[in-house]
Structure formats: C-alpha cells, structure tokens
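A single protein chain has been omitted from the complex, and every remaining protein chain is retained in its original position.
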Amino acid sequence: MKGIVRSLTVLLMVALAFAMASCGGKEEVAVEEAGEVVLSFPTFWVGQDSKSGPLATLLETFNNENAGEIKVVLEPNPDTDGYRDKLNTQLSSGRAPDIFVFNPDPTTFQYYESDVLMDFTDDMTGAWRDSFVESYVLDSTKNGQLKSIPYEIGITPIWYNSDLMAQAGVSAFPETWDDFMDAAEKLKAAGIVPGSQMTGGSNAWTSMLWFSHIMGSLGGPDVWSKPLTDPIYVEGAEYLKMLYADGNTTRDAVGGDAGVSGGHYMAGDTATFINGPWYIGRIRGDAPEVHAATRLAAAPQIGEYSGHQIGFMLSNLAAGNTDDPRRRDAVVKFMKYMTEPDNVKMVSEQAGSLFAVKFELGADADPLQREFVRAASDASFAIGHFQSQVDVSVIQEFGQALAAMALDEATPEEFVQMLIDVQ
Amino acid sequence: MSIVASRTNTPARIVGQIAKWLVLGFFFAFTFLPLVWLLISSFKTNLELQMRPFALPETWQFINYVKAVSISGLPRLFLNSILVSSMSTALAMLVTSMAGFVFSRESFFFRQGLLNLILAGVLVPIIALMAPYFRLTNALGIYDSLWALVFTYTAINIPISTFLIYGFMKTLPAELEEAAIIDGTGFFGRYWRIILPLTKPGMVTAGTFVFLFSWNEFIYALLLTSRPAVRTLQLGIRFFNSQFFTDYTSMFAAIVLTMLPTIIIYVVLHEQIIKGMTSGALKG
Partner (left out) sequence: MAIKSRMNKFWILLFLAPILILFFAYFVYPLGFIFVTSTVEWNGVSTPKFVGLQHFVNNFQNKTFLLSVRNNFIWLFSNGILQIGMAALVALILARRPKFWRSLRTVYFLPNVISQVAIAMMWAALYNAEYGAINQFLVAVGLEQLTHNWLGEFGTALPAIIVQQIFYIGYFMIIILASVMTIPDSLYEAAEIDGANTIQQEWHITLPMTKDILVTAMTLAMAYGLRHFEATFLLTNGGPANRTSVLGILLYKRLSALKYGQASSISTTLVILGLIMIVVIRSTIGRRSSASDLTQ
C-alpha cells in the first residue's frame, strides 16, 4: 500500500519534470532570430492527404528562401471535423490563426463580417489578379471585400465505369434521363448496381452532387437564385428519389458514408459515381482497373439544360487580421507564393487537385486528371454544388431528409419542406 | 469462497452453471472479438476492409505497420498521453480527496449546497464547453502546453471524482479518527495518515475513470494544443484521416501498436488496482 503511494509520488515527480520540459519548449517555435516573423499555418493538408507531400516541399522552399525573415510553421490537423471545430472556436474568441484553410460556404462567409480576417481587397489587383480564374475571385468577394484567396477548386462530373457499361450492353453514356433509366435496367439485368449513393457522412456528398447536377439541368445557370420554396426543388427531389428506387443503388446507401459510396465504385459493384479530382490518387492506388476504365460525363438531361458541370471553390486560403505591417507583408508574400502558377502546377500534378489559378498541365499528368480539365472546359455552363449555396444547417438536414425520402417515409414535397424548416 | 465444494449437483445447479458460463462467455465474445477483428483488419487494404470486413486478408499488408510506425512521433505522442493522463489522475485524486475529506468530516456553511453544485457538474455536456475552455486556456496563458490538458481533464472530472471519493469517505466511521485526535493528530495528519490510506478503493475507482477519460479524449487535446510535441495519442491516431478518405487499416495498425503497451500497463497495474480495492476494506 505504501508502495503505491510512493510510486505515484515518483511518477508525479517524473511527470512534473517532463511537463516542465515540454512547457518550456513553447518558446522553441516562437524563437525568432532578431525580427523573424513566424506564421503558424493550421491545415488538414497533412498526413494522408494527397497535398501533404507537395505542401511540405513548398513550405520548405519558402522558409529557406526567406530564412531569417519569415518562417511558416505547419500545424497538422488531419481530422477535418476537428479542424473546423477548432477554427470556429478560435475565430469566435477573436484569435484567428496566422494563415489557414478556409472552406467557403454561406455559413463561413459570415466571418467576413467581422474584423478577424485579413482583407486582401486592395492586394488582389494587377498581375496577381490576372493569374486567377476571375469567377472564383468574384465568388470570394462579399460586400466588396475579399477576405480569402481562392485556391483549390472542385469539379465533379459524373464518373462511370466503361467496362461495366460495356458488359451491360450500354454503348455510350446516356444523354437523357430516360436513356439513363434504360441503361439502369440493363445494368441491373447484368447484375450490376447502377449507381453509388449515400445519405450519411455530414453532407451526403455523392447524392448531394447528383442533386446539384439534376437541378442544373432543370433550372440552368441561375437555378440557385430560386428560393427553396420554388417548386423546382420538389421536381429535383423527385428525380433524386428515382436514384434510390428499384435497386438503383446499393442497399447500404441509406446511412452510408463516403467509404461506402466510393468503396462500392472501387470494388466494381456500381457503374456510376461522382467525386472530384482529389480522388484520382485514391482510385489509382486502390483500384487500378477501375481507374483505367473510368470516364467522365455530364449529367443526363432532364429539363431544358444539359452539358453543364458542377464546379465550386473547395478550399481557400485566409489569414488572421493583424496591425503589424511586417506580419501583413509576410502573409501577403506567402499567399502570392502559394498561388504562383508553377507552384500550383506542382501540387496539382502530384496530388491530382485542381486550382483557381491558371496553369497548364504537364505532359505526364494523370490521364484522368486531363479528363477533368477537359470536362470543365467542355461544359456548357457551370454551377456550384448545393452545399455552396445554402446554410450549413440545410446541408446537415439534407442527408436526413434524403434518407426519409428514400425509405418512402417522406414525399419529395416533404423532403424539401424539411430543408426549408431547418433554415 | 470455498463453499461451493460442499454442494451437490442438483439439476438446478447444473442449469445455473450453464447459465453462468453462457453469460460470461457472451460478454467475453462481445469484448474480445472486436480486438481480434481489429488485429486482423490492420493487415488488410482499405478496400478489402470496406468490402470484405470479416474475411481474412488476401495478402497480409505489413506495410500498414510500417506506415503506422513512420508517422512522426508516435512514441512521443504515447508518452504525452501517459504524462497527461497520469498527471490529470494524480491531480484529480489530490484535489477531490482533499475536498471529499472536508465535505465528509466537517460541517460548515454552504456545505450541502456546494456539494450538490459540484456533483451536478456531471450533467454538463462537454462539447458545449469548447468556446469557454479555449478562452480560459488562453487567458491563463497555457495554450499549447500539456498543462492545458492536465488542468482541463482534472477539472472536467471533478464532479465524478468527488462523487465517488466523497461517497466512499462517508462510509468511513468517525471513530477511526477519534483515537488520533485524542493523541493530538492535527487536521492534515487525520487526512494524510488515516482517512486517505483507507480511501484507496474509492480513489482507485475514481482514478480509473479519470485516467480513461484523459486517455481517450480527443476534442480538447486538439483544441488546446498546436505543436506536435505536446500532442497526444488520440490525435496521432486521427493522423490517418484526411478530407475525403480515412486510412482505417493503417489507423488500426497504429491502434494495435499503442494498444499493446497500454494493455500491458493496464494488466500489470490492474493487479495492484484490485489489491488496492480490496485491501483496507471492511473485511470481517
């Protein structure tokens, strides 16, 4: 008995010593050689993320080039939910990180209203501005203020497995919805599930993207300007429901998350899927045959519009506001460095991602990545995904309402009503 | 208890025996099989895991373990978790045993009200505390240090710890100290030399709760730290998450690697723990 008390005391002493040691180390990061500006950069582009390697390289080069003047230190936050929670908490306490990844949507754009973010409006001019695809800069500007820099973008065409299609006797990707339903029947007859869907995860990603495609076809480039109360949303819901009916998707789609949806496509269970270029590396590594057979297409036409794609800003770069001119200059310098076309090209080729900065893909880029670029440029018009248009609460409810509709517990009207009610 | 030997094997007893072993076996399966599954899954590819989660791996992917080992600082994270969990437990035991002693032995104004207030803390949902805890930690100047976690974990566990330790101390009769008081033992002596040693079972129980909480905690470990040098194991495990994909199989390999020392420590300590729980008790 005395032994326990004694050993606990010893442990306490040891722990105290260690803790003190690590506590003292707090200075090690902030130690600035006279006048060095240290910028902390929390991000989830670390670990298994495809951009982690190129990002580390970029940082190292930048720090070397600016040794003694500027030092950018990465804060790894691989878990995106945790990252978002922490960022929200920090911003609500008025302490923004020096540089960070900013995922733009109507909810996060609220941060523009306060002074906590650095305002780049006056910096984004001339040559720097020209290096970007203008529409993204405009989309990142609210009330005349640009408080985040467009960086990684998403384009999410329909993916299909050409091998499976051929197996079922479908020669070309269906152009109209009716053709699409016919193709689905043929696929099912051949024992193939027509599409991957999911109602789970935090945003029902795959199905949310399908919904966006459908809405684009029904309402064209301005579809999102219609409020949720417009009947066009109910119409879209009806088509979305068809994707879940009659065995058109896997049985675990309701409640399934991205692992389920992507997993089925990679396993060759399903013939269609939707995701962005960041997934290329994943599929190339885990399912090379599917990677080789994957082609991209525009959604089948339902309404008056067709040939469109879904394109959106995935991750912007933002910075905490500061009064110190040296810090401000350092931040702007880093932003310009990150968005330099050559640097962006390097990341793109290694990671598969696409960016808001204009650049040319090199000769040995992944063929599927080229497909993405082609799909984007061939598109008749592009609209953002549903997630970029509505408050986070609506997206949180989307998967729930979709599950209800898929299980016949809610009609398409009720589905839309659930989304309206949560706003 | 050796009384069992004197019984004869009636049919009722046999049924009882069977039922007993069914129950034990059921819970054994429930608790042990996940560990086996975890181990096997850590040798699969992610696609295999998703599509055939209960088959044996086609090829044993030792690379998952290579990946798990090579993430920078897994040993350091493990050490940090041990430090933080131990310190939180020690501090919580100290603080709540002191308080429990006073609550159970002295009477003073507000005693009952204060006690109820502290115990009611067990109802507070911890996620709701992110914003206030972040501000508090920054105000105290301990952001991005192990101390931030230690104080937070200790504080969060005060209600449950007080609940258990005070509850235990109350059962220790006053007479125990009377002899000591007559001998002239002071306040601190009564606490340190008499009551505290006898409270070991209560402290062990409470300590287990605090330790496990601190060990498994993730949200505040992420929120209150920034440098990899002060991060804990749970964050290291999430290393295998990324924006559109989670590398579960490598994550499982990392979990298995850290599970082994954890289990060893736990098994070794557990004997001590149980000895602690049953010694100094009200036997006979």
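Letters are used for the chains, namely A and B, taken in the order the chains are written, and counting of residues starts over at 1 for each.
We take it that a contact is a pair of C-beta atoms (placed from the backbone, for glycine too) under 8 Å apart; a residue touches a chain by one contact, two chains touch by 3 or more.
Predicted model, so just to flag it, every value in this text is computed and none were measured.
K.L.:
From the listed residues B:G121, B:P197 or B:P228, report the one that touches the chain absent from this view.
P.N.:
Touches the omitted chain: B:G121.
K.L.:
With the full complex in mind, choose from B:L149, B:L164, B:I194 or B:A221 the residue touching the hidden chain.
P.N.:
B:L164
K.L.:
For the chain not shown, which residue from B:A68, B:V102, B:L149 or B:A221 touches it across the whole complex?
P.N.:
B:V102
K.L.:
Touching the hidden chain in the full complex, which residues of chain A are there? Just list them.
P.N.:
Here the touching residues of chain A are 81, 84-85, 88, 91-92, 107-108, 110-111, 113-114, 116, 199-202, 250-256, 260, 264, 269, 391-393, 396, 399-401, 403-404, 407, 409-410.
K.L.:
Hey, which chain B residues sit against the chain that's not shown?
P.N.:
Listed in rising order, the touching residues are 1, 3-4, 6, 12, 16, 20-21, 23-24, 27-28, 30-32, 34-35, 37-38, 41, 49, 51-54, 94-96, 98-99, 101-102, 105-108, 112, 114-133, 136, 151-152, 154-156, 158-160, 162-164, 166-167, 170-171, 174, 178, 181, 187-188, 191, 201, 204-205, 208-209, 212, 215-216, 234, 237, 248, 251-252, 255, 259, 262-263, 266-267, 270, 274, 277-278, 281-284.
Here, only the chains that are shown with their structure count from here on.
K.L.:
Per the contact definition, I'd like the list of chain A residues that touch chain B in the complex.
P.N.:
1, 4-5, 8, 11-12, 15-16, 18-19, 22-23, 25-26, 29, 40, 42, 44, 46-50, 75-80, 82, 85-86, 89-90, 92-93, 95, 258-260, 262-264, 266-267, 269, 275, 278-279, 282, 286-287
K.L.:
List the residues on chain B that touch chain A in their complex, please.
P.N.:
That would be residues 45-47, 50-51, 71, 79-80, 83, 86-87, 90, 130-131, 134-135, 138, 144-147, 150, 197, 200, 218-219, 222-223, 226-230, 238-248, 250, 272, 276, 279-280 of chain B.
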